[in-house]
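My structure is below; once you've seen it, I'll send some questions.
The other protein chains are all here in position, but one chain of the complex has been omitted.
Each chain carries a letter (A and B) given by its place in the written order, and its residues are counted from 1.
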Amino acid sequence: MTLKSVALATAFAVAAAMPMAGPANAGTPKNMLIMAKNIDDLITLDPAEVFEFTGGEVIANVYDRVMMFEPEDLTTLVGGVTESHTISDDGKTIVFKVRAGQTFHSGNPVTAADVAFSLRRVVKLKKTPSFILTQFGWNKGNVDGLIKTVDAMHVSVTMAADFSPGLLLNALSAGVGSVVDMKEVMKHAKDGDFGYGWLKNHSAGSGAYSLQTWNANEIVSLSAHAGYRHGAPAMGRIVMRHVPEPAAQRLMVEKGDADMARDLTPDQIKGMMGNADIVVGDYPKAALIYMATNNAHPILGKDKVRQAIRYVVDYKGMADSFLAGQYKIHQAFWPSGLWGSLGETPFEMDLAKAKALLAEAGHGSGFEIVIDTLKKSPYPEIAQSVQAALAKIGVKSQIILSEGKTLWPKYRARKHQLIVAQWSPDYVDPHSNADAFAHNPDNRMEAKLTGKLAWRTSWENPSINAMTESAAKELDLVKREKLYMDLQRKVQMDGPFTVMFQKSEQVASRKNVKNFVSGANFDLVFYRTITK
Amino acid sequence: MSQDTVNAKTTIEAAGRISRSALPSRLFAIAKHGFSILLTFVGLTAITFIIGRVMPADPVLAIVGDRASNEVYEAMRLQLGLDKPLIQQYLIYLSNILQGDFGTSIMTTRPVLDDIIRFFPATLELATIATIFGVFLGIPMGVLAAVNQGRLIDHVIRIIGLFGYSVPIFWLGMVALLIFYAGLGWLPGPGRIAVYYDGIVEARSGIILLDSALQGEWEIFWNALHHLVLPASMLATFALAYIARMTRSFMLDQLNQEYILTARVKGLSEGAVIWRHAFRNVLVQLITIIGLTYASLLEGSVLTETIFAWPGIGQYITTSLFNADMNAVIGGTVVVGICFVGVNVLSDILYRIVDPRSHD
Partner (left out) sequence: MTDQPTETGLKEWLLSDTPQSVAQARCQRLYLAWLSFSANPIAMLGLTIIVVLVGMAAAAPLLTGGDGTEQALANRLQPPSIAHWFGTDELGRDIYDRIVWGARITLYIVGLVAIIVVPIGLLVGTVAGYVGGWVDIILMRVTDIFLAFPRLILALAFVAVLGPGLENAVLAIALTTWSPFARISRAETLTIRNAEHILAARVQGASTARIIVHHVTPLCLSSVIVRLTLDMAGIILVAAGLGFLGLGAQPPLPEWGAMISTGRQYMLDQWWVATIPGLAILIVSMGFNLLGDGLRDVLDPRSGGTS
């Protein structure tokens, strides 16, 4: 019996050790792009509901939007599904002309009715990102009248609130501006849900790719739309494989099991420097890492303490070591590289100054706080660096690492003391971040303005509120830009936020992969230009 | 004495009691057993449910996200039925389970039952193969060690076994990946199968090896087998160590007894003494052990699945836990719990069938 079992075990071992059958490390198929990425944030693909990174990126390639930034020129806003628009004299109505000859993946033609349906649907479903549109005064009662078709190819959009039309155009370049196939979606609608249940994990768009498969935490598979208005994309299939481990992503791309690795850390990129088969691309992003203190905290709420915190961060030390290559120092709430950004960095690490400020505030002997942040790198490292620096000025801190889903409730309930988190704009307009960082019209607990960071940190400044509101309405572009720069300076000096770094994504790809375009915002990522 | 020998002993007593009484009371005993299992389940679901509602991770936020306004948040909360009193929520949940409805997973947007059917076979695959290895290598090793007690081979096997269950499996897995995938390139990396093979084989049993073999897709079969080697070896190391150790312990128990001495004196060959007598008696207890091993591999696979990106039930439950996806957690835990208890019951039954002493 012993002999038999040993024989069996050997047989297994031999079978397993056989040289790999099939395309032995021949790399990935020619017309398929395989991306190793962490896609665990993907929980829906309905454009009326998508608000997180991976989902945003996917729908950007599956749907065309009313207005878009194209990969050929990421700085200019152009029409997507629409080819032109006219703004009324009072600045409140925009009439869009839909491009002729576009087809959805289903074969249906793209018409004005689809555009109106898509926008109304966002407002009526009232999911998380709907605020981007409802801020213009639309609700399910009035939206049918305010967003309507003029004729088969023209849509008219009328704002019911005071905003600059430039802001509206920018807002329509966000994910909620995606145009969905009305006929296809309504075919699957149930109980008046506008197809929500179905569109969560299916697609009905007119973009370069259509959704073939989505298995949560496993794979997203897209296939090319031959009739796309810019022509069929080069890659017939795009596959995003869920690989939560950056180390595993690195191995896959080095061995040719994947074409691209999206989540590598600076250390891993450094480790691949010598590899001739790998090319590393740098893509500045609009994501910011910041620290926020709770202004309602008896100690942290004091002016001088708030200011002291800004001098405790080892900006340069971190940016030059474990953040090198992927985060650079940025200290204003609107990211650099975008219209309206402020490049001034008035703060650097100065423990003596911090200690002096604390003493002036009456806390020279120190105190204890809790630092909350996320579990993923680089947050624990940043938190520990801040913790060590705080210790040197007499402030003892305890770090709690949590998953996002555990951290956000605490933050939204205003229960944090010091939090290190990330913020990314919802759409490419300075108002998107100003609304979050600067605007807090009602600081009461009951107001529950949980979507605003200024509310979460209990920071209310009436003059800054007023400034934010007027900047949003300003029609003159030059004046508007100046207002935002001033606003950022004020928030830098007075707010409970210490903006520290801006992200730059580093993507490692096989050297034969070309023309991947990744712009500043999280959903300005384009697959249709990729060639191998 | 080892817990398992104690278990064995109490079961023997119980078995003896049963066979002595009349048939109706035997049925009554089975019914009582069944009822207590049911009670265990209710307790299991209740605890998991409470954990779910007490968790600081917010299931509403998991769906609507951090940017949601308070209005959107409240609307979703009502939709999920989280405003009702706890007991009512639990009862609704329980009645749904009894109808086979485990709810929908937030993460995957699919019914939890569908998810479990997808992910469970992957874990089963690992646990089964690891247990098979454990049995076919561990038992002979254990017997060998017992027979040569005190000699070098015994010490060597004991150290190997010791290593097997002292080593942190997740660490071993990482090191193994480093050596065999990154370093030598002999074995493929994390994942169950290469990306470009995904979706080609129709998932009938959910076990890729079976499905691909049945459909004649041999390339995929070998690919899946290669991906299985590392994670299964990690779990097999543990199974092997545990089974070898217990086998050795049981065999020593037997070999020190009088009837063995008698058999030897009678002139039986060493082989017959070991295998036909000592081992036979050990077989019965081994069944319990194998059952225990299988069950603990099922639930211990969590860490291995994380390292190897193996889409099994362990990582499903863990990821759901971190995402406050309570339907998924409860569903997954209940299923694993069922298997756990099921395996134990099965080995109890097998034990009573095989144990010569319970046949009065």
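Please note the rule applied: a contact is a pair of C-beta atoms (placed from the backbone, for glycine too) under 8 Å apart; a residue touches a chain by one contact, two chains touch by 3 or more.
In this text the structure is predicted, and so the values were computed from the model without any measurement.
With respect to the full assembly, the chain omitted from this view is in touch with A, B. From the set A:Asn295, A:Ser341 or A:Ser385, the residue in touch with the chain omitted from the display is A:Ser385, counting the whole complex.
The residue touching the chain not shown here, chosen from B:Ile106, B:Leu144, B:Val273 or B:Val336, is B:Val336. Contact with the chain that does not appear here is found for just one residue of A:Val81, A:Val157 or A:Ala247, A:Ala247. In the full complex, subunit B touches the hidden chain at residues 1-3, 5-7, 9-10, 36, 39-40, 43-44, 47-48, 51, 54-57, 146, 149-150, 155, 158, 162-163, 165-172, 174-175, 177-178, 182, 248-253, 256, 296, 298-300, 302-303, 306, 314, 317-318, 321-322, 329, 333, 336-337, 340-341. Contact between subunit A and the absent chain runs through residues 245-247, 250-251, 265, 267-268, 270-271, 314, 317-318, 320-322, 375, 377, 380-381, 383-385, 387-388, 398-402, 406.
What we mean here is this: only the chains that are shown with their structure count from here on.
Computed centre separation for the pair subunit A/subunit B is 40 angstrom, with centres defined by C-alpha atoms.
Interface of subunit B with subunit A (complex): residues 55-58, 61-73, 75, 105-110, 133, 136-137, 139-140, 143-144, 177, 181-182, 185-191, 194-196, 198-199, 218-219, 222-223, 225-226, 228-229, 275, 307, 309, 311, 319, 322-324. Residue ranges of subunit A in contact with subunit B, taken from their complex: 1-2, 5-6, 8-9, 12, 15-18, 20-22, 25, 28-29, 32, 34, 40, 43-44, 51-52, 126-131, 200-201, 213, 215-219, 221, 239, 241-245, 248, 251-252, 255, 257-258, 402-406, 408-412, 426, 448-451.
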